[in-house]
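For this depiction, one protein chain was excluded, whereas all remaining protein chains were kept in their positions.
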Amino acid sequence: MRIELVCGVAVAAAACGNGARTSTAPVELREVADHELRAVADFDGIRDRDARSRALFAEAGRVLMHPRCVNCHPAGDIPHQRLAMELHDPPVQRGPDDRGVVGMECTGCHQDRNQELTRVPGAPGWHLAPIEMAWVGKSAAHICAQIQDPARNGGKTLAEIVEHSAHDELVAWGWAPGADREPVPGTQAEFGALVAAWVATGAACPPPEEQ
Amino acid sequence: MKIRVNGTERTLDVDPEMPLLWAIRDVLGLTGTKYGCGEALCGACSVHLDGHVVRSCVTPVRRAEGKRVTTIEGLSAAGDHPLQRAWLELRVPQCGFCQAGQLMTAAALLEATPAPTDDEIDASMAGNLCRCGTYPRIRAAIKRAAGIKGDEP
Partner (left out) sequence: MTVTRRSFLIGLNLAVGGLALGIYPRDALAAEPAGLSPNVFVRIAPDGVVTIVCHRSEMGQGVRSSLPALIAAELGASLDRVVVEQALGDAKYGDQNTDGSSSVRERIDDLRRAGAAARQMLITAAAKQWKVKPATCAAAGHQVVHAASARALDFGDLVAAARKLAVPKPESLELRPMAELRAVLHPTLPLLDGPAFVEGKAQFGADVSLPGMLIAVIARPPVVGGTVAKYDADAALKIPGVRHVIAMPEPVAPWLFKPWGGIAVVAENTWAAMRGRAALDLSWNDGDNAGYDSAAFDDEMLASVRAPGTTRRQVGDVDAAMTAAARIVEAEYLVPHLAHLSMEPPTALVAIDGDQVEVWAPTQNPQGARGEVARTLGVAEDNVTVHVTLLGGGFGRKSKPDFVAEAAFLARETGAPVRVQWTREDDVRHGYYNAVSAQRLRAGLDADGKVTAWHHRTAFTPIGSTFDGVSDEPGDGDLQQGVLDLALDVPNVRAESCKARAQVRVGWYRSVYNIFHAFSVGSFIDELAAERKVDPRDMWLEIIGPAREVSLQELGIAKLGNYGHTLDDHPVDAGRLRNVIERVTASAKWDERAASGRFLGLAAHRSFVAYTAVVISVVADPVRTFRIDEAWISMDAGTIVNEERVHSQLEGGLIMGISNALYGGVTMKQGRTVQSNFRDARIARIRDAPRRIHTDLVASDALAAGVGEPPVPPVGPALANALFALTGKRLRAIPLAKALGI
């Protein structure tokens, strides 16, 4: 599984997938294939609420920090493409409203759904995440903090974050990216449940920058 | 479905998923818009949808329903849009195949940004390929149409 970004050490093992021990909880998570997401119930064995919350976030992080999602959360003005996170070609730029510049608007090419024969991925309202939601090169701790900060998450409450994760159409694209693109793990419903459970356990974040 | 093409309402009885390009070319017989790649990589198929540039080779015709489509044939009534005039004054085209797409994108650029910088021109025109290498003259013609002084070939 290719995860390019830094995971907080405490949840490194869980986030990177296959059930090794964490340093703060003696619970071993079950092994899952790269394309599967663990269920909320898989974390019930973590007694400590904060630790369970962080572990749930780490699991959700397998979606959040997958290139399929991160590609449209660039730290600069150019989206990325493909698992190797190359710079988008044809060359496009963020533009004033995160929707591209004149003549190169996102929706000039990207439609409301994937175009199979012509290979262009699509979902309603295709556009870049605003710069304050940049995830490329950010740690799990940073993303965790940003997601729940109304000043940087589009003014959303935690409940709205859960709703967004479970039902947003652009978010949904990650699981059905079209053509031969690798989808993010699990399903949107499972992801939404993990995010809900994370919120319900206090939305704890991994410790910052432990490398 | 009904779409408005170059000011005229047209009724189309086609697969709603047919790309607008083929509806324009094969069904409506407007052949000024070109097929170059079919995957939104070259810009030869560029048209305006309610004034915004779209690559018609990947845009399903259903998206144009109830909207205004402008093709190169509709850019001006008499071939005298400032860009068309600048294109001729500077003899921009070589083979000419990409130029309809270039003009449509340039027209949208100048509509939104009447005095674009070099960087803005390169950014907006980045999706329109030209194999013959007319890029320098495209830049110069956009500036001429915009009334910007610059180096001209």
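Each chain carries a letter (A and B) given by its place in the written order, and its residues are counted from 1.
The criterion applied here is as follows: a residue touches a chain if its C-beta (ideal position, glycine included) is under 8 Å from a C-beta of that chain, and two chains touch if they have at least 3 such contacts.
These numbers come from a predicted model, not from an experiment.
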item	value
Chains in view that touch the one left out, judged over the entire complex	A, B
Contacts of chain B with the absent chain, listed as residue ranges	15, 18-19, 22, 25-27, 29-39, 41-42, 44, 71-73, 75, 79, 83-84, 87-88, 91, 93-100, 103, 118, 121-122, 125-126, 128-139, 151, 153
Chain A, residues in touch with the chain not shown (by the definition above)	89-91, 117
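Quick note on the criterion: only the chains that are shown with their structure count from here on.
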item	value
Separation of mean Cα positions, chain B and chain A [Å, integer]	36
Residues on chain A engaged by chain B in the complex (per definition of touch)	90-93, 101-105, 107-109, 111-112, 115, 118-120
Residue numbers on chain B that touch chain A, as the complex places them	19, 38-41, 43, 46, 52-55, 57-60, 63, 105-106, 108-109, 111-113, 120, 123-128
